[in-house]
Every structure is written in structure tokens, then in C-alpha cells.
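Here the complex is missing one protein chain, while the rest keep their positions.
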Amino acid sequence: MDDAHDRVWEVFRQEAEGDPMVHGGNVRAPDEELALHYAREFYGRRQESHRLWVVPREAILELDDPDLLQPPFDRSYKRPGGYIIKHKLEAAKARASRDGEGS
Amino acid sequence: MRYPLGMQQGMDAARADAFYAHVMGGGKVEADDPMPDDYRAAVLKFVEMHANSELMGVLPEREWILRAPTLRRKLALTSKVQDEVGHAQLLYRVAEDLGKPREQMLADLLAGKTKFHNVFHYPTESWADVGIIAWLVDAAAIVSQQALRDSSYAPYARTMKKICWEESVHIMHGRDVVLTMMNGTDPQRALVQDALNRWWGPLMQMHGPPTDPATDRDLIWKIKAKGNEQLRQEFLSIYVPRIWELGLTVPDPNLRYDEGEGRWHYTEPDWNELRSVVTGHGPKSQARLQFRRDARDATQWVRDAILGPAAGTAVA
Partner (left out) sequence: MTGQGLSPATRDALAELLLTLADDEFVLGFWDSEWTGIAPMLEEDVAMSSISQDEIGHARAWYELLAGLTDDDADRLAFGRAPGEYRHAALMNHARTDWAFTVARRYLYEQADAVRLEALVRSSYTPAAELAAKMRREETYHLMHFDVWLRRLAEAGDDARGRLVAALERLWPDAEAIFAPLAGEEALTAAGILPEPLAELGARWQERVRAGLAAVGLPALPDSGPTPADGRMRRTDDFAWLHGQFTMVARSEVGATW
């Protein structure tokens, strides 16, 4: 930026109580007080926000390396969709009902 | 110019090819992703002109903030002009993150080195202009802005979502002003017709002459999603019926919709006027730039005082 007194602040907003904080955008301001005031103007003046987080841009650490976030080997065992149980369930139910008839 | 984010120089051919395959396939680009210099320059130029237009678009309506005739209109108009300032800030922020400082963009605008939309080079002559601008100029703008929500440059696309949401209120404000006057006295109705007569030409020029989709760089790289003529046709389809139903006359005897072709026919807009106006030769071009230079000079001491002595200096 042009000057140390004029920084970029990233603004996160919560639309309604309990909602996740979502990135809204950013403002430029020379200090924390005005950063809050300007965040309120740009991301809340239509009563569209329940809560704001205002963070100096430099404080944000970014990670977007696909080797770390989208590694190439199978991770399906970490997700519910990785477990295909439809046929197994049908088979187990069929067997249970057969066993039940037998007892 | 140095780019603080991303690649300083062009990338090698293979990576550039992969980049263009990514965006042409619908992929998105973030501010600190590597990108070829020509893509960066094209996005910057596009967003900078959009930002300039929002900032200069403040001035025609601002003249009526002190003249709004009721308390509610006063609130609505001030709020609308405030939103345009807010949009300028949002768009300059997008452009700044591509590497060009805000002060440099303002300096280039005030020096006449960069452009702003044709419609903001014209005078506002009556309260009806406030209605016609908020209704139809904003409508023509929103047609193109909605298409920009799909831009390949993701920070711009996200900003356009927010802007479109706010602009929809402006159209309602403008339409309400027009409807109120059309339900009013004969002189009020005449003011609306007069405003429409003066704004129709600039409105038809606003989206620009048709371009060849095969060579329109911004279209190929999906910086924008729709061509000029397509946007103009969409605008006409939605808004001409709404103009006609109020008993207003569109000042173009050749305007008609051809059912068979599925498109509007109209008198060829004056593209020479468009070129002349956007290069600073419109009826209010120089007065508006001078007004903004004066306003900027008058507040330079404030920026010096709170941002530091070097900040915000308009570098010529």
C-alpha cells in the first residue's frame, strides 16, 4: 500500500445469529477505529449483518497449495460418501429375514 | 509499474497456455494466483473503467441531492448516490489488488488518461432526469453487471454480486420517481418525456457497438460473459414494454421487435458521438472532471494529515 498509515482490512460478516462468518470484502482505513466504522458502512449499512470481524490483511495466512489441500491419493475413507453400503445393507437385511424365518 | 502480487513478468508459454485453458474452460482466477501480464492488464483496464464510471456517475445525480422534493426522496437519492461511491470503492479495491494504486487511478482519470461511461458525460436538467437515470441508466448497467457475476476474475465476480444486489434497489427508486410523475400533472409528465428524449440516445450507445465474439479479448477470456449487442437486446426486451405501458414515447421511429428474428430493430446509434463523448468531448466531460479535481484538491490536506504526507497525492 501507499503508506503505513493506510492499510487494507478484510471484513467477515455473519448474516444472522448462529450463521458462519463469511468473507464480505475489504476496506482501507488508517487505524482500527476507522476500520471498524468503515466495515460497518460497507458491510452493514442495510441492516444485512448481525456481526462483523475486521482483520488486518497482513494477519491472514493463506494456504492454497493443491499438494496439501487436494492430495492425489485416496482419502475416500475420510468422507461419508466413501462408504457404499446400499447393497451390503440389502444383503444383510435379506439374510436377517431368512434367519428370522428359520428360528 | 510493479505488481506486488503474483507474477512480475509474463509466464512461460506452457504455463500461459494452461492458464488460458483454465479460464476458457470456466475456471476462476484469484488476486494472488499467477496470471499472464496481458490477462492482468485486461482485467485491470476493464475494472478500472468500471470503477471510474461509478465515481463519475456520482456527479450527475449528486447535483439533485440538495433539491430532492420530499423527505423520503431525499433519503433515497442520497442513499443511491452513496451506493455509487461505495461501488467505486469496491471496484477500486479490486483494481488496487491487481497492482495499480488507487491514487494513480484517480490521477489518470482526472488527467483524462482513462475513461468513464458515456452516460455520465451528460447534464441533468430536471428532477425527471433523476428518475430516468435511476430507472433506465441503472437498468442498462445492471444488465451488463449481472453478466459480470460470472467473470473469470473471481474478486470482480464476487464484487458484482454485491453490487447487483444494491443496484436492484436503485431501479425501484427510479421507477417510483417516474411513476409518481406520470401519475401527476401534465407538466410533470412532460418533464419525464423530455428526460427520456434526451437520455435515449446515450442509453442506446451505452453498451457500445457490436463486437466480433471471435476477436473480443474480454469475452474470450471470460472477463465478461456477454457481448455488447446481446446486452442491448436484453435491455430493450425488458424495458421498452415497461416504458410504453406508461404512455411514454421512445424517440426512435424505427424501434420495433421482430418476432420472426427474435430481436429488436432500432435506428443505428451515433457511434461517433459515443467515441467523442468518452474521449472527453461530451457536454459535461470537462466540467465534471474539473469539479472532481477541485474537490480532490480541497481535501488533499485531510489525506496528508491522517494517511501520512505521501499518501493520496495525485501523481500527475
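Every chain is named by a letter (A and B) in the order it is written, and numbering of its residues begins at 1.
Basically, a residue touches a chain if its C-beta (ideal position, glycine included) is under 8 Å from a C-beta of that chain, and two chains touch if they have at least 3 such contacts.
The structure displayed is predicted, hence computed values, not measured ones.
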item: Chains in view that touch the one left out, judged over the entire complex; value: A, B
item: Sole residue of B:25, B:187 or B:253 that reaches the chain not shown, by the stated touch rule; value: B:187
item: Residue touching the undisplayed chain, where the options are B:24, B:172, B:238 or B:295; value: B:295
item: Residues of chain B (touch criterion as defined above) contacting the omitted chain; value: 55, 58-59, 62, 64-75, 78-79, 81-82, 84-86, 88-89, 92, 102, 127, 177, 180-181, 183-185, 187-188, 292, 295, 298-299, 301-307, 312
item: Residues from chain A at the interface with the omitted partner, ascending; value: 27-31, 33-34, 37-38, 40-42, 45
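Heads up, the rule we're going with is that only the chains that are shown with their structure count from here on.
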item: Residues on chain B engaged by chain A in the complex (per definition of touch); value: 30, 32, 86, 89-90, 93, 101-103, 158-159, 162, 166, 306-308, 310-312
item: Interfacial residue positions of chain A with respect to chain B in the complex; value: 1-6, 8, 24-28, 30, 41-42, 46, 62, 64
